[in-house]
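Then we have chain A:
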Amino acid sequence: MGKIKSLDELRQLREQYKSKVDIREKGDQIEKMIQVRVAMATCGIASGARDVMNTLVDEVTNRRLDNVVISQTGCMGYCYAEPTIEVTIPGKDPVVFGEVNKERAVEILEKYIINGELLDGIIPVTHKTVDD
Partner candidate 1 sequence: MSRYKMHVLVCGGTGCVSSNSLQIVDNLKNHIKENGLENDIQVLKTGCFGFCEKGPIVKILPDNTFYVQVKPEDAEIIVKEHLVKGRKVDKLLYKEPSTEKSIDDSKHMEFYKKQMRVALRNCGFIDPDNIEEYIARDGYQALGKALVEMTPELVIEEMKKSGLRGRGGGGFPTGLKWEFARKNKGDQKYVVCNADEGDPGAFMDRSILEGDPHSIVEAMAICGYAIGADKGLVYIRAEYPLAVKRLEKAIKDAREYGLLGKNILDSGFDFDIEIKYGAGAFVCGEETALIHSMEGERGEPTTKPPFPAESGYWGKPTNVNNVETFANVPVILLKGADWFQTIGTEKSKGTKVFALAGKINNVGLIEVPMGTTLREVIFDIGGGIKDGKRFKAVQTGGPSGGCLTEEDLDTPIDFDNLLAKGSMMGSGGMIVMDEDDCMPSVAKFYLEFTEDESCGKCTPCRIGTKRLSELLDKVTKGQATMEDLEMLKVLSETIRDTALCGLGQTAPNPVLSTIETFWDEYVAHVKENRCPAGQCTDLLKYFILEEKCIGCTACSRVCPVEAISGKVKSVHVIDQDKCIKCGACYDKCKFSAIIKK
Partner candidate 2 sequence: MADIKVTIDGKQVEVPEGSTVLQAAHKIGIDIPTLCHLDLHDIKMVNKAASCRICVVEVEGRRNLAPACATPVFDGMVVRTNTIRVLNARRIVLELLLSDHPKDCLVCSKSGDCELQDMAERFGLRKVRFDGSQSTYRKDYSKTIIRDMDKCIMCRRCETMCNDVQTVGALSGINRGFNAVVAPAFEVNLEDSVCTHCGQCVAVCPVGALSEENLTWSVVEALADPEKVVVVQTAPAVRAALGEEFGMQPGSLVTGKMVAALRRLGFDYVFDTDFAADLTIMEEGTELLDRIKRFLDGDKTVKLPILTSCCPGWVNFIESQFQDLLDVPSSAKSPQQMFGSIAKSYYAEKLGIPREKMVVVSVMPCLAKKYESSREEFTVDGNPDVDVSISTRELAHLIKKANIDFNNLEDEEFDMPLGESTGAAVIFGATGGVIEAATRTAYELFTGKELDKVDFEQLRGMDGVRVATVKMGDLDLNIGIAHGLGNARALLEEVKSGNPRNLHAIEIMACPGGCVGGGGQPYHHGNMEIIKKRAEAIYREDAGKPIRKSHENPAIKELYETYLGHPMSEKAHALLHTSYTPKDRV
C-alpha cells in the first residue's frame, strides 16, 4: 500500500473497503433491515440453497441494497418445497417462499423485497420465529 495523498483518495479508499464490514454494519442495524433467510439445512443445500444464497448476496451487493441482509437459517420444515427463503420486512410478518431457484430469487428480490409486491409461491406460515 502506498501513501494516501489526499482526502479524496482517502474517501475512495473508504468506499472500496466498505464491503469488508457491511455485513457487520447491517447486523448492527438489524432492526431496520429487510432480513432474508435462506434455509441451509441438508435438504436445502441438496436442492440448491447455496446457489440461491450466492445469487442473493451478489445481487444485493451489486445493487447496493444497504437495507437488505442475507443470512442463513436451519431447516424451516418445508422439505417438500426446498430451497426455501424467509423474508422479513420491518413491521411486517415474515413471508416464506418455496422452491426458489436463482431466477426466482431475483424475481423475489425485485418484486417483494424492493417494491413490496406480493407474488406466487408463498408458503403459509406454520411456525413462529424466535423473535416472536
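Rule of thumb we're sticking to: a contact is a pair of C-beta atoms (placed from the backbone, for glycine too) under 8 Å apart; a residue touches a chain by one contact, two chains touch by 3 or more; residues count from 1.
The set was built so that all candidates are chains of the complex that A comes from, given by their letters.
Note that this is a predicted model, so its numbers are computed, not measured.
**Student:** Which single candidate from 1 or 2 touches chain A in this complex?
**Tutor:** It is 1 that touches chain A.
**Student:** In their shared complex, at which residues does chain A touch candidate 1?
**Tutor:** 1-7, 10-11, 13-14, 17-21, 23-24, 26-28, 30-31, 33, 37, 39-42, 53, 57-58, 61, 69-75, 130-131
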